[in-house]
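Here it is, the structure in full.
Missing here is one protein chain; the remaining ones are kept as they sit in the complex.
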């Protein structure tokens, strides 16, 4: 194995998924694992599904412990990555699964996250135009948010082809792991099973400016996004239903052709055959994004639905995919497009 | 008990929910129960949750069996209600839970249902302007579809107040009981648990013209609806996320005021206090529709979310509520706004 | 309405279910609602499914607030009921949903609960021999634990008829609401959905001595119980699979006859027809206990399975049923045996 990787925040859901993927990666050796309140504990008690790592013990997160690795994954609360990354210097590839380095606009950052802007790193959504080039050889990667991954993959082909107006409407359903592992009453199994509920309605969710940034860059003009996230009774998965008004002259054929062209060579963003719609169950644990598109002539809108696993393609898989590009490895190494179903 | 009611289609989900509600209704005695392939069977084996009716035996659906009741609920496959209703004559109140008499436009009916149009009956969504008056004393009721119930309740106040443009975008998540009790592979528990998936995308779902009809009547102009239904991993419930572009001059205060005014006297359509969003778990088995609204200034859209139980307010509860009005009983008799949670 | 009831602990799952049932009870007016950390909050934010009580505000639990009611339901953490009850005096009927007054053996109490024994109150499982008589006119009721309710109803007929050896084996699956509303990581939706896991294995669960007490009283000799509770991915429900070695000479006919006899007149404990097995979904929100029994000749064991709703028959419904008896009301007033399904 050519590279050694540390994972900071190994007891959370993102950290656990990174480890699950790295266990199957032929060029990565798993090095230091760190935590915060869980430092000193066996991983077996915290991530009981990661049996091969059960006897590993978490260390307290610090630059010293993370130093000396070729790759450092940061799965830390927002706002903590900048300090750690500075201390690590430029020899290590630092892959930040937090939001700290995603947004280009400092005002957006401050408004949605309430702290000073730390900067911007190459963005780990290789499917976006220009993203792969920025990732190659980079020593820093900002892993996208899970919702922006699902939404950007669904809508960028339409904006790249100029087919739709710059006003998108997105309603997305997410599994509960997207809300993290901290115990909060509204995330109890008793509350979420059998229930759908929205949150962060009306443009207040932190992932909104990230979607706008991605789609605007592709469209070449400011795209507004009306985004409503909902919590769904499932552990994993995002189903994003996205639509925008078709520009005059748009046809169903043109829409399909644009998506076929945009996704033709993508290993992980997959346009389904006509008539087949994506289900989150199909991407459980897989790095694939399944996409389907329709043109609703009566309503005059292009409707696109994408399904991803929020922890895999939406976080840890996207991180590993981007890491592979940065390290010069085959982009799909250690990643699978076969989900665990049913 | 003043009235005797028969239920045709008592072995299905709609029929079962009608019976659950009638068991708790002080003015209704449960009469004949009929089925099709299940005729001759004990209800206890078909609806094991309806213990008080376990020993009742289903008869084959026919006008003779249904005759002689004050109320006849039809929970039959689409296209079967007209013949039965004709044979029952005008002495009985016939409450059709199927789609047959919902649409005014014969062309819409034929395009979406593929059979000749049977006509239009008073529409069982009392909250819509003018609906109560049409129901009072009526001998026929067309119970709305579950999605149109959730969507019309969410959006009619905005259209009544002229706050939004006549182009609505709706994404709704439904529990699996909305798909009925017929065994199909994609509805297996193994398939639906842990999964969200869309269906009927692009304006093809049969409930679309019904929503358009309701909202257009309120708006006084043709309203287009981009409707995407999704199947959620829960047995019951609909969460409808609806939005439309705000008309110039719309303010958050005006939006809230419009909803407060429209829903002030409604016993079952309830505007939540600011900051609280509806969850389908809160209306499990309840006849309440919970509604909340936000104005997303950045995106220029009014966003409304409603939660109902698709089998209660969305079908059987709406049917009983409308029946109460038609019979001159208190509108809420036998109905509850307390859900079963968690 | 003849009686006024207060509920202490109205923000928890047991308290919420008591309120849901009382809302439907024709002889009970709902009085004071109290909480601890939630005092001062609207009930609408804490129990959003109880719409009719949404504007009620919780008071801090105290004897003064609870005084002056005909009935006081205590849904408090273990160990807090004795003090409150003493202060309330003998004019009010006090119904304790906690464990404090269930166990007769002080040593058992101290070993399993770690605090001094408070005493024993009439036991609120009316189906057990002699229980109804003890409840009639009583001013104190100890509501049984949810597991002991399911298990005692399943096994008491076999022990009453002397059909099985005094060594029972019980494996029960419970919905997550049985673990309460306090946020703990292992109860997060992300953790419990899709997962079954045991806890309190090897005789350590606190409900074990209560089962032993009930079954030993019926058997007339000490019955041992090997009890393994498991956490199931559902909000509500207990499925208890119970078995014991058949005594020599036991036949399938004798077993069925014993159950038919024991449960013949019970309004809520229901022996299913042969061939039909109980499902927890059938008793969702219902006060029924569904029971079925088989004699496995090859293994020489009588196997009994019972299904209850842990919050209804297992807690709040059992409490209301026992209250009805104590107050001299019809036993089933305000209770239903129709579940909410699917």
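As written, the chain order gives the labels A, B and C, with residue 1 at the start of each chain.
Basically, a contact is a pair of C-beta atoms (placed from the backbone, for glycine too) under 8 Å apart; a residue touches a chain by one contact, two chains touch by 3 or more.
Computed from a predicted structure; not experimentally measured.
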{"item": "Chain not shown, its touching partners among those shown", "value": "A, B, C"}
{"item": "Hidden partner chain, touching residue among B:42, B:78, B:117 or B:181", "value": "B:181"}
{"item": "Which of B:44, B:233 or B:278 contacts the chain that the document leaves out", "value": "B:233"}
{"item": "Contact with the hidden chain (one of C:39, C:67, C:169 or C:333)", "value": "C:169"}
{"item": "Absent-chain contact - pick from C:45, C:79, C:180 or C:300", "value": "C:300"}
{"item": "Selected residue (touches chain absent from view) among C:85, C:239, C:269 or C:289", "value": "C:239"}
{"item": "Interface with the unshown chain - residue positions in chain B", "value": "13, 175-177, 179, 181-185, 187-194, 233-235"}
{"item": "Absent chain, residues of chain C that touch it", "value": "167, 169, 171, 173, 175, 188, 190-191, 193-199, 201-203, 224-228, 230, 232-237, 239, 241, 243, 245, 277-282, 284, 292, 294-301, 303, 305, 307, 342"}
{"item": "Residues in chain A touching the chain absent from view", "value": "13, 16, 19-20, 23-24, 42, 44-45, 47-53, 176-177, 181, 193-194, 235-236, 270, 272-273, 276, 279, 281-286, 288, 290, 336-342"}
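Operating definition for what follows: only the chains that are shown with their structure count from here on.
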{"item": "Same-site or different-site touching of chain A by its copy chain C, using the half cut", "value": "same"}
{"item": "Geometric centre: closest chain by C-alpha means", "value": "B"}
{"item": "Whole-Å separation of chain centres (CA-atom averages), chain A against chain C", "value": "45"}
{"item": "Two or more partner chains touched - positions in chain A", "value": "175, 188, 190-191, 193-194, 233-235"}
